[in-house]
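Below, a portion of the complex is reproduced, with chain positions unchanged.
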Amino acid sequence: MTESGHLLISCPDRPGIVARVSTLLFDCGANITESAQHSTDPFGGRFFMRLAFTVATSEMGRVAQSLQMVATELQALTHLHWSSQRKRMAIFFSREAHCVLELLWRHRAGELAVDIPVVLSNHADHGQTIRDLGYPFLHVPVAKDNKLAAEIEQLGLLQDIDFLVLARYMQILTPEFLASFARPIVNIHHSFLPAFVGARPYERAYARGVKLIGATAHYVTEDLDEGPIVEQGVERVGHGHTVEDLKALGRQIERAVLARAVRWHVENRVVIHDNKTIVFE
Amino acid sequence: MTESGHLLISCPDRPGIVARVSTLLFDCGANITESAQHSTDPFGGRFFMRLAFTVATSEMGRVAQSLQMVATELQALTHLHWSSQRKRMAIFFSREAHCVLELLWRHRAGELAVDIPVVLSNHADHGQTIRDLGYPFLHVPVAKDNKLAAEIEQLGLLQDIDFLVLARYMQILTPEFLASFARPIVNIHHSFLPAFVGARPYERAYARGVKLIGATAHYVTEDLDEGPIVEQGVERVGHGHTVEDLKALGRQIERAVLARAVRWHVENRVVIHDNKTIVFE
């Protein structure tokens, strides 16, 4: 019986890290199937590595234990993830369903190795479609005077969730929500950040007369639209495109960009450092 | 003997414009070889049209005359350009030669139907290369205390020039220069505007951790980096790219984007309206 695992490690750069970690895995009988590394600077910078490997299930405990020792030795942050422990993902969205449907579709096609126990909207519009696809749908309305109550309800529903995806969820999460949830949140912003930070980006892209429009998937931080960027995409537009055309085209970009970012997160390919991401594609 | 012409026309939209203008050309024996149109709104908006056509040289005067009558009738702005009257283009650049060399190469390859009597830099570095390629090179140094004198010298050299291209010219032209020159100026900005307006865009793109970098060709107005956008391009980048890598990749984008924008300008494919461009590709 073998199990496959993903190991993310980051530590101060210095000679011998790759040797140390790969020897550890070899000593447990593991076979490395993917490896990628990045250093901000080989001399005094920070080192990042992602390894995918297979190992006998009987050796899983030993891998974890040895890793802990090496982490101490290297002053490293590590993240070890076993494929059999599927992550639990929640999705929030509002009126527009193209992003959430894309994620559910990819999930059904077997392209996202994750469980999706929560799909939630502040509007009821697409509930039946979500349920028809075989996913739970939760309707938590948000009004100005009930935002606190709504967020408390949401947090209750997210208790055993590993990460949250905002798939065109048009409510701003409060700092209190973020502090309380304290797990990764991936958002899709409907512009090519840092262009058109804030509201109504397609209207502003139209007004500026840009020749490319885009979308950006990023992790959510307290600074709106300023979190670490995971993925971006663009498409050409021209003078003949109306604002509505930009929105229709933008929906296609948003779907594709968010789906890639979520897949990378699920596959433990993304490390956040210094408000940027390292993506081991 | 036939001549080919380009006609740009813009006027308040109303029924019958295409019929009126195409009948005019037909009455002169012209054959329309390309036509494109755009309306900001068929009801009360502004209408734009570009026609390419061939006509007997003996009828060129009649086309121009008839056009004047129609222009009055339609309250239209018109621009009639004959292929035999090649535009005269000047190029300014500073230390980096990739953009100017790209334009000169395309010119030598027969892809830019334009004359280039002025290639000017505030540095002498690439003078010999430009001259080796068979183009005149002018060195006009610009220092803080001689900027006015330099611009006066430049304006003297540009007297019979139709339009100016800033091919990585790193000096900001004064409002006085712009007012005095008063002809189109195409600039290449080394970012995907409106992201990273201003100086050092690659450094800032690196710091923000974007996953695509770009370049923007735009007409120059008094508002720096705010003029009408003609063309944009992007390329993917990742966490492994240094600032120097971004600059090297950016050079390729800048070359390609500027070359397309200049070609479109030369071929009378661009109309400016409301700080945006209509590009009849």
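By written order: A and B. Residues from 1 in each chain.
What we mean here is this: a residue touches a chain if its C-beta (ideal position, glycine included) is under 8 Å from a C-beta of that chain, and two chains touch if they have at least 3 such contacts.
On a predicted model such as this, the values are computed, not experimentally measured, just so you know.
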Overall number of sequence copies in the complex as this file defines it, 2 displayed: 4
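To be clear about the criterion, only the chains that are shown with their structure count from here on.
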Cα-centroid distance, chain A relative to chain B, in whole angstrom: 41
Residues on chain B engaged by chain A in the complex (per definition of touch): 38, 192-196, 208-212, 214, 228-234, 238-240, 275-279, 281
